[in-house]
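Just one protein chain is left out here, and the rest sit where they should.
For chain A:
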C-alpha cells in the first residue's frame, strides 16, 4: 500500500488516517492485555462470589401481630376486647393480625402445658404471611396502650434498636453468667425480647422471619424440652435456649422491659422499672390467669382508658 504522507509524520494532533497511527498500534498490546486481565479478574470475582451461598431473597415488609387465644378458657367478651385492641392498632399502621387458637396445636403439644403453643403459632403465622418481615407475638393478657406509636419508629428502626439494645446484660436476671453480646448491630438481630425480674418474657417478642426464625422456633418447640417439666414451661425453655445456644443469643437483642412489655402493678414479678406508666406501648397482665386473679377485672380499667385514648385521636 502506498501512502501520500506517512501518517506518523503528521504534525497535526488529529489526523484522520485510514491506517491506525503507530502509537495507537503500540498501545494495542497493553490494551489487549489489560482487557484480558480485567475480564479474568471479573471472572474470578464472579467465580468466588457465586461460591458463597447467598440467601438473598426479595425483602418483604410489614408486621404481623400474633395473638394466641385460648377460646375454651377466655370469655367471648374478653376475646372481643383483645381483638378490637389489636385490630385498631393494625389498622393505624398497616399491620396484619393473626389470631391463633390454642386448641389447634393440642395434638402437637400433647401432655405438655398449653402455653407451649406460642412457637407453632408464630411458625403458623409465618407460613400464612410469607411476605411479612416482623412477627410481633403479644400475649392475650395484654393491651396495646399507645396506638399511635408504630413498632418501626418505636423499636425496629436501626438507630432506635441500637439505642435500646442492652449490651453485656445477664440473660436471666439478676446475675446469670451468660450475658448478651456487646457488639451487635441492628442487622445482626432477628429476635427482640424483654425480661422481667426473673426470666425472659415470651409474652411479647418480635421475631424477624427467615432461616433464623425457623431454627429458633423449631428448637424451642423440641419435644424433649416440652417433656422436660421445666417449672415455667416455655419460659424456662426460652431461658435455657438463650443460655446454652450461642447461635440464638448472637441474633437476640434484649431491650428494656417497658419498651414492649410493661407489666401491670398486679403482675407477677413486677419491678418498679418494668411497671406500666402512661405512654408505654403495651401493658401486660402477667399471670392474671392464675388462681385468685381475674384477667377480665384487671383488663377492664385499662381497656376503658384505651377506649378513651382512641376516641380522643
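Just so we're on the same page, a contact is a pair of C-beta atoms (placed from the backbone, for glycine too) under 8 Å apart; a residue touches a chain by one contact, two chains touch by 3 or more; residues count from 1.
Just so we're on the same page, contacts and distances are computed from a predicted model.
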item: Chain left out of the displayed complex - its UniProt protein name, from "Glycosylphosphatidylinositol anchor attachment 1 protein", "NEDD8-activating enzyme E1 regulatory subunit", "Alpha-1,6-mannosyltransferase subunit" or "DNA-directed DNA polymerase"; value: "Alpha-1,6-mannosyltransferase subunit"
item: Option from A:93, A:240 or A:293 whose C-beta touches the chain left out; value: A:240
item: Listed residues A:214, A:265 or A:305, member touching the removed chain; value: A:214
item: Residue of A:116, A:136 or A:225 touching the missing chain in the full complex; value: A:225
item: Residue in contact with the excluded chain [from A:84, A:108 or A:268]; value: A:108
item: Absent chain, residues of chain A that touch it; value: 3-6, 8-13, 22, 25-26, 29, 44, 47-48, 51, 53, 55, 104-105, 108, 120-121, 123-124, 126-127, 130, 211-212, 214-215, 218-219, 222-225, 227-228, 240, 244-248
